[in-house]
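Removed: one protein chain of the complex. Kept in place: all other protein chains.
For reference, chains read A and B in written order, and residue numbers begin at 1 within each chain.
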Amino acid sequence: MNTIFDHKLAKGVGGLLPALDVPEQGIEKLIPSSLRRTHAPRIPNLSEPELVRHYTHLSKVNYGIDDGFYPLGSCTMKYNPKINEDLARLPGFANAHPLADEDLVQGSLKLLYEASRYLCRIAGLVEVTLQPAAGAHGELCGMFLVKRYFEKRGEEKRKRILLPDSAHGTNPSSATIAGFSVTEIPSGKDGMINLATLEEALDDTVAAIMLTVPNTLGIFEERILEVTNMVHAAGSLCYFDGANLNAFLGRARPGDMGADIFHFNLHKTLSAPHGGGGPGSGPIAVAQSLVDFLPVPRIVKDENRYRFDWNSPHSIGCIHSFYGNFGVILKAYAYLLLLGDTGLREVSENAVLNANYLQESLKQTYPLPYERLCKHEFVLSGKGLGEGISALDIAKRLIDYGFHPPTIYFPLIVPEALMIEPTECEGKETLDRFIEAMERIAAEAKENPRLLHEAPQYTPVRRLDQTRAARQPILTYPFDER
Amino acid sequence: MRYIANTGADRRAMLAAIGLSSLEELFHDIPQEVKDRFQPLELTVRSEMEVAQVLKELVTLNSCQQSSISFLGGGVYDHYIPSVVSHITSRSEFYTAYTPYQPELSQGTLTTMFEFQTLVCELTGMEVANASIYDGASALAEGVLMAKRIVGNGRVAAAQSLFPHYRRVLDTYCWAAGIKVIEIPYTNAGTCDLTALPQDLSSLVIQTPNAFGVIEELKGVKERLKDALLIVVTNPISLGILAPPGQFRADIVIGEGQPLGIPASFGGPFLGLFATRERYLRQMPGRLTAQTVDAEGKIGYTMAIQTREQHIRRERATSNICTNSQLCALAATVYLASLGADGLHELATLNLEKAHYLAQRITALPGYRLAFEAPFFNEFAVRVPTDPQAIRARLKEERILLDDPRFLSALGAPNTLRFAVTEKRTKDELDRLVELLEAM
Partner (left out) sequence: MTHPTQFRYTKEHEWVDLEGNHAKVGITEHAQGELGDIVFVELPTVGTDVKKGENLATVESIKAVGDVYAPMSGTVVEVNTQLESSPETINQDPHGAGWLVILEVSDPSEADSFLDAPSYEQYLSEG
């Protein structure tokens, strides 16, 4: 793989910028030499065609949803409607400066306001902040709210956050960064929270429980109302990680399940693309008891005018430079308008149907540790498929069959986990091809395990030496060795 | 629905395979009580054309954006974005991919991450950079938390001349982490006043150019800090001309990457730049890509040192960040590559020269003078003879936009207006601004 730095550092491309149209004074006069750069940064000067070819080539050694099936569990890799990309680029939106006067950006404000109203209703909660820039940022914001809530109530001793052992890594991490300690509660044999275990863990030092609904095994907590009631009875709050909202979109609301705080992943559920790692958007919706603590500014509507409201004395403050990832929120907003209520219902219907169809078809070949109706995703185990065969081997072999692998090694409670989320967008035809590939791989694992160990074979690079990357990390271009 | 491939026949066949007779049964595990309370959004399905219409009507409410002449800045700048940037970021192999967990299918993303890390290090003069944080402000908060982990002290000193939006985010994170923020005043010249620098700090945060546009003197600052880390917040475009903070022994360099080919987009998505020293690698937040070789010895890229991150280290991770700002990092990479070192220098020079031209013309007007004497880059603060709000309102009538002077008066600089000048402002526009001021 070539980088731009493998190209010449030659000079003289130029022509990109307009000529200076004011009388030149010279850098030497304007900036004292002690403040000036003495060495130019090593950035090659490429011609535009060279540049375009370089990045076009790199795009071709990348795999996105537009390339094929992407059943990456917990990530909801659904199709990203093209129209949303065009709308986000409308110059009036793209060029709106965050510090412009409110009267100049009424369109952007109205969009944010309306998006937050829709999100409130989807969550079944009363207020939303759009500031968090991703799911984990939403969690952190939520944990800040929990902290402020107990601070105001004089219950600072509530310093613990309960988490099921199936929780995503961002949950414990967000809780700790907000200054809490984490208590893991083991999942029951059915993959759900055991009420007796929960009862035991709850006391007056618990601030909140962080739940993922459905959980990361793809199982809906059937006793969700009992769980949230118990938590509330103990004086604690319920945080819901909404990464899995796709499972019940258009048919149930976290607020009705007892959530006090719920985060959205607009880059999962509401179709904003993931961008190869981001940006995302992780708005959180809250119950009445937490509204006063939400970040500032809040966007309010007076008659027909939208404005920022900074006046919120108990607020936790700000967690983002401005108002959140507007460009991402816009795509989620457009998606809601495109789908409407019927469309949203069809999302969860097809997402759950697809997942159950795959689960049913694959459980003959792969161990399914928690066997029951799943929601939008399910978790198989790659254990016992063949001597020395790991989830990683299965994943890599799937690449040879033209599929993006599922999430592997998460959740941690399933050995050799393969977490599969087909989303609503895939049709039965694709699912059948995937099932066939998975079955063939299971057979290969027994008959010809080398095919798995040596996979992938047809990619631009083969398996990469991760150990070397960790022992002597090369994190920037080694100019000196050129 | 147009984003769903299953037909009615498919659904029936699949239900039969699962052994269910209706789609409703798929949801029998959700308590009936919960389902009964459900309320829809009351939104009808709309065609693509209709949705485009709704959004196009909304955008017309952003009244002034098209035809105005912007001198708005304060951390978000109106730079020209070459067409090539959005053409590359619009390639759906890039933008519809997830985080590169499977390197064999993600060499495109990973290679550009590696390029980005290298570019950030080249600009800042640092040794390692991550693949991005959400935005400049959250990157700063991460930097301060990192310094606390390294130094172990719960106090940070932050220059008063930080952009207010950085300070607000910093305050929130520090409140939660139990870190005390001590404010460091500025001198008459507009630079950080370190004469009474407190002791027992985990870090000192200085921004350059700062909220007044003033370039800070970083020389000798680190030497005064004992164990505390020096955190420098900077504008990447300014580094086309200015000495990189790494040269002054900064421990962490933070920046807002928006000026690097990313539209203002009402404040996001943006790009948090985060660079540090190799010795702090294990304490760094955020994703990293490393160069390695594949099973056949071919060079390739993969994520590395992931044991710092939440998916492995969980409650002891260096940060909770997962999704970052990758596509913006790609935009910044392509932007910088399209300029090259020479282009970046030329661009920074255009900004510098035009800003100084405007500053000199404005301060030649009676009653107008620079609020601070220290050198500046592309943004500067002017003390004005009359009510700054009135001046600003008058200019707005002519579709010339300036930052609200309240931001600066809140920082202790009353009767002051700030002007940000990029390569996009023409001499005619600058002259027109001066004429209008003169006529007031």
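Everything that follows uses one rule, which is that a contact is a pair of C-beta atoms (placed from the backbone, for glycine too) under 8 Å apart; a residue touches a chain by one contact, two chains touch by 3 or more.
From a predicted model like this one, the values you see are computed outputs, not experimental measurements.
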Chains in view that touch the one left out, judged over the entire complex: A, B
From A:149, A:335 or A:409, residue that would touch the chain that is not displayed: A:409
Residue, one of B:182, B:312, B:390 or B:440, that touches the chain absent here: B:312
Chain not shown: contacting residue from A:56, A:365 or A:466: A:466
Contacts of chain A with the absent chain, listed as residue ranges: 409, 466-467, 470-471
Absent-chain interface as seen on chain B, which is shown: 282, 306-307, 312-313, 316
